[in-house]
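Structure in C-alpha cells, see below.
A single protein chain has been removed from this complex, and every other one stays in its place.
Right, chain A next:
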Amino acid sequence: MRGLTKTYPGGRRPRGAPPAGPVTASRDIALDIARGEVFGLLGPNGAGKTTLVRQLTGLLRPDAGSVTLLGHDLVRHPRRAPRLLAYLGQESTALDELTVALAIETTARLRGLDADVARREREAVVEELDLAAVAARPLKRLSGGQRRLACVAAALAGRRPVLVLDEPTAGMDPVARRAVWAAIDRRRACDGTTVVLVTHNVIEAETVLDRVAVLDAGRVIACDTPGGLKALVGTDVRLELVWRDEPPLGEPEIAALRAAATVAGRRWTLRLPADRAREAVAAVTAGPAFAALDDFTLATPSLEDVYLALGGRGAGLERS
C-alpha cells in the first residue's frame, strides 16, 4: 500500500451546532507486507484499522494512493480482491440465520468450490475449529464467541493466498482463541498464506504476529516485529499499584510516585527504569504504604506501553 488516504465528509450535526469537519480515517499510509507473513494492525477503536482493511479488500475506494496485492492493482480492479483474499468483517448479519454448517458450506460454494469439495471443506473446518457440537444450530442462537468462531470458519473455507481478518477472536474464550491462532498458523506453515489481522488485543498481537503496524488516528505510528517495537521503549518496566485505602501521601517517596503516575481511580500506573522500579517496590511494600496497598504488579514492556510511548492517544487496548 502506498500513500493510502481516505477522508469522510463531516457528519450531519443538529441545527445551530458548528458544522463537523471532514474526518480523515487513513492518512497517507504506506505498508509493505511480505508473502507468508502474519501481519497485524494494532490500535484502539477508531484508529482507522477497519477503514484500512476495507480499502485493502476492495470494499472502499481510497481517495488517493495505491494498493497492490500479489501483483494486482486493487484500486483499479477492486473486483479482483475477492479472487485473491478471504475477508472476515466485524458483522455476521449475512450469515446469522443460517446454520453453522450451511454458512460455511455456502461461503465455500460462493468462493468457487464445487458442491462435493465445499462439503468436504466444511467438514474439515468444522473439525479443525471444534464446531461439530453447534454445526446444526443457526448462528444467531449461539453465544457471541461461538458465532465469531463460526464466522472465522466461513472465512477459512475455500483456500485463498491472503486472509484479511478483522478482530477474529473478539469475544471468544481462551480455548476458541487458541484454536483460531493455531488454524492461522497452520495455513501459514502449510500453504504459505499471508494473513493481515486487525486486533486491539495486546496478547494476540504478541502471540501470533510476525510484524505489527501500530495505528493511531489514521496514521501508522510504528511498524516492526513485536520484539523490535518493545525495544523502542527501552528497558522501562511498568509498575501498577492498586490501593485499598487512601495512600499515605505524607511520605515523600509515595508523593513522588503519585506525581509520576497515571491515576485511574485507585489504580496508579508508572513507567520506570528497572532500578527506580525496584526502589519504588521497596517503598510501597513497607510501613504505612504497605498497609494501604491492595495489590501491585511489575511487568516488562508490552505493546500497550509501546503504543502509549509512541504518543498513542486512546487507551483502548485490551490486555486479556
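In the analysis below, contacts are C-beta pairs under 8 Å (C-beta built on N, C-alpha and C of every residue); 3 or more make two chains touch, one makes a residue touch a chain; residues count from 1.
Basically, contacts and distances are computed from a predicted model.
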Chain excluded from display, named as in UniProt, from "Transmembrane protein", "ABC transporter permease", "Helix-turn-helix domain-containing protein" or "Protein kinase domain-containing protein": "ABC transporter permease"
Residue touching the undisplayed chain, where the options are A:Ala30, A:Ala64, A:Leu110 or A:Ala182: A:Leu110
Options A:Leu84, A:Leu215, A:Leu257 or A:Leu303, residue touching the unrepresented chain: A:Leu84
Options A:Ile29, A:Leu95, A:Val126 or A:Val233, residue touching the unrepresented chain: A:Leu95
Chain A residues touching the omitted chain (full complex): 54, 57-61, 70-72, 78-87, 89-95, 97-99, 102-103, 106-107, 109-112, 138, 160-161
